[in-house]
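Left out: one protein chain. Kept in place: all the others.
Up next, chain A:
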């Protein structure tokens, strides 16, 4: 369970302080799939970095299972906006990285890595270097790497931002499939309103200057989500609601 309460985050600029997050509060339940949408610069990555333990709130609190976040931890897996694969390691070695730091013995490491490589459909590329993979494949490798350490929380920052629309749809379906097989809490950041609604239990809409949450939309559509559902009126209605929350934001005075 993630609890964000009254988090402010400011960055010092030359002669002023920039408010990246102003009073953000959000609860995410266990095994919930939450997506965060908002315009560029509204503090999505900043919020994710705070949850990842890579940055700390200026004031307010971020808690995981009721204890404050003091740094990165094996309970939280992160998938970065830029894939951040280690280019000198093969897909397999990348996926094994977190298992090695956790001191998992060799054989078990192999086995678990293989399981997640298969899960994201990269078995034919297990021993390839990242430079030989396409963007979408790199992304799936990053997903496998995060899944392998078996975190109860997955933080994903615009993971499908760099792939084409077709691959994107496929990756979304694959992600949901993986998630339904291996349930965990997911916080998923995106620019894309369709993607946000398609994936989520709840869509959190953020606005910029200062970064804040303007609306939370519950998506009570059943899983598994299909192409059919994507074209249904219920989906369209929700999508339109999120769309207007994102694109017709009242500026604060």
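Convention: a residue touches a chain if its C-beta (ideal position, glycine included) is under 8 Å from a C-beta of that chain, and two chains touch if they have at least 3 such contacts; residues count from 1.
Basically, contacts and distances are computed from a predicted model.
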Protein name, per the UniProt record, of whichever chain is missing from view ("Fe-S cluster assembly protein SufD", "Acyl-CoA dehydrogenase", "ABC transporter permease" or "Oxidoreductase"): "ABC transporter permease"
Selected residue (touches chain absent from view) among A:52, A:122, A:207 or A:245: A:52
Full-complex contact with the absent chain, from A:29, A:102, A:165 or A:234: A:102
Option from A:22, A:57, A:77 or A:136 whose C-beta touches the chain left out: A:77
Per the touch definition above, residue among A:34, A:149 or A:171 touching the missing chain: A:149
Where the missing chain touches chain A, by residue: 52-54, 71-74, 76-78, 80, 82, 84-89, 97-98, 101-102, 129-131, 145, 149
